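Every protein chain but one is kept in place in this view of the complex.
Which chain is which? They are A and B, in the order written, and residues in each are numbered from 1.
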Amino acid sequence: MIWQLDISVLSLIVLCAFATIMVKDLLSAAIIFGAYSFLMCLLWTEMGAVDVAFTEASVGAGVSTVLFFAAVFQTTRRVGIRKSGRMLSKAVALAATLLTGLLLLIAEADFPGFADTLTPASLHVSPYYITQTLHDTNVPNMVTSVLADYRGFDTMFETAVIFTAGLAVIAILRRVTKDTPFAPPAPYIVSEGYPDTIIRFIARQLVPFIQLFALYVVAHGHHSPGGGFQGGVILGASFILLAISYDFKIVLGIMNERWNVLLGSLGVLLYAGIGFLCLLLGANFLDYSMLSKVLPATDTVMARSHGMLGIEIGVAIAVMAIVVSIYLNIVSHGKYDKGL
Amino acid sequence: MDIIVIGLTIAGLAFFFATTVGILRFPDFYSRMHAAGKGDTLSSMLMLLPLVLYNFHEANLANLLLAMKILLIGVFIFMASPTATHAIVDAGFEAGAKPWVKKPEDEA
Partner (left out) sequence: MDSFFIGIGVALCFIMLLTLHRAIQGPTAIDRIMGVNVIGTKTTILLVIIGTIYHRVDMFVDIALAYALLNFIVTIAASRYFQHHKNLSPRGYGYRFRREDD
């Protein structure tokens, strides 16, 4: 905790938040919100929470900002203001915000101090994780082991929530009529977007390395900050880069609606399937130590490490497919004809 | 070694400061973009190099991997930042940003 950097980054964040609200243009507000996400990630890195910072960098500063641009692209840039009842709605909003802030401040007085060592969480829960992670699961990254092994149920439902979000976007935006073609468009389409040689060349060179880096992040989540979510989002972002620099239909030929839903459900199935396999082998649901009966030449400790890798792969596949699917649906308003 | 690290870092910071003064004071979008694109890339290169030298105090494999990763960030910024600059200027030109024209002063 470096207090000098803490104060400077926090003041920048407050400035960004004020600017996002007061700018009278939705595209500019989305851009400044991207800067806010950048600085939030910096704050969490400075506190030492690198996994959270990685997720905020990839999801908040990357994909979420691009989705805001896609939404503004399909709707308007002007803030809609009603002429009547304006002061009343502003007064109600201000009162609600002040009340919530006051309640939060009153509740904060009951919290323990920052990094207090006598709270129940620090006395009983954290020392167990800190001392026993390497012995139980052979994974040095404590965040990954808590996320994927000790609290694996949570992560499974998070993956299911991501899949449900993708389905919800499809359900809201896709309007299927008699003439909607269900067959995917033919591959090797000639691109018809705005032909910009420099951006196309650089994107063509960079996309394989971005995908390789994303696979590295997924696989190396046991030893460094990373894991399934971050790797999946960076994989999805590589497809978004391809869609932006070339043409919308090129990505639609690779990752059409059928493949997106299939891969998304495959990811959740992989996660729940590994848990169910442990159930079939005689242990509890998502208890990976029983996988040592199926995997050759592993003991129970290494079986937990491999089980974690398996579910991280499932999460990465699901997140990649759903990120691409949500982008394709929002940027074309469900009609799949043209995009950013 | 420390002197080189401190010198390069302060040089990088000076170029960052010059870039920011250019962004704030130039009268026109195109000239601001000129300052931002070039100064940004050069300052990033100049500030990543002392960080490589500082962390490379003994020559084992982990340090070599770390140095290569930081140089990889440098190479990526070298490739991607000018492309982003080109994209923004192209967007500005397509959207119709007008260049700044110096007004003729009155001789009175």
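Going forward, a residue touches a chain if its C-beta (ideal position, glycine included) is under 8 Å from a C-beta of that chain, and two chains touch if they have at least 3 such contacts.
Values in this document were obtained by computation on a predicted structure and should not be read as measured data.
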item: Absent-chain contact - pick from A:Arg78, A:Arg151, A:Arg204 or A:Arg258; value: A:Arg78
item: Sole residue of A:Thr133, A:Thr155 or A:Ser245 that reaches the chain not shown, by the stated touch rule; value: A:Ser245
item: Missing-chain contacts mapped onto chain B; value: 2, 5-6, 9, 13, 16-17, 19-20, 23-24, 29, 32-33, 36, 40, 44, 47-48, 51, 54-55, 62, 65-66, 69-70, 72-73, 76-77, 80-81, 83-85, 87-88, 90-92, 94-97
item: Where the missing chain touches chain A, by residue; value: 2, 4-5, 8-9, 11-12, 15-16, 19, 23, 25-28, 31-32, 34-35, 38-39, 41-42, 45-46, 48, 50, 53-54, 57-58, 61-63, 65-66, 69-70, 72-78, 80-81, 194, 199, 203, 210, 213, 217, 220, 224-226, 230, 234, 237, 240-241, 244-245, 340
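The working rule: only the chains that are shown with their structure count from here on.
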item: Interface residues, chain B side, partner chain A - complex; value: 76, 79-80, 83, 86-87, 90
item: Partner chain B, residues of chain A touching it in the complex; value: 196, 198-199, 202, 205-206
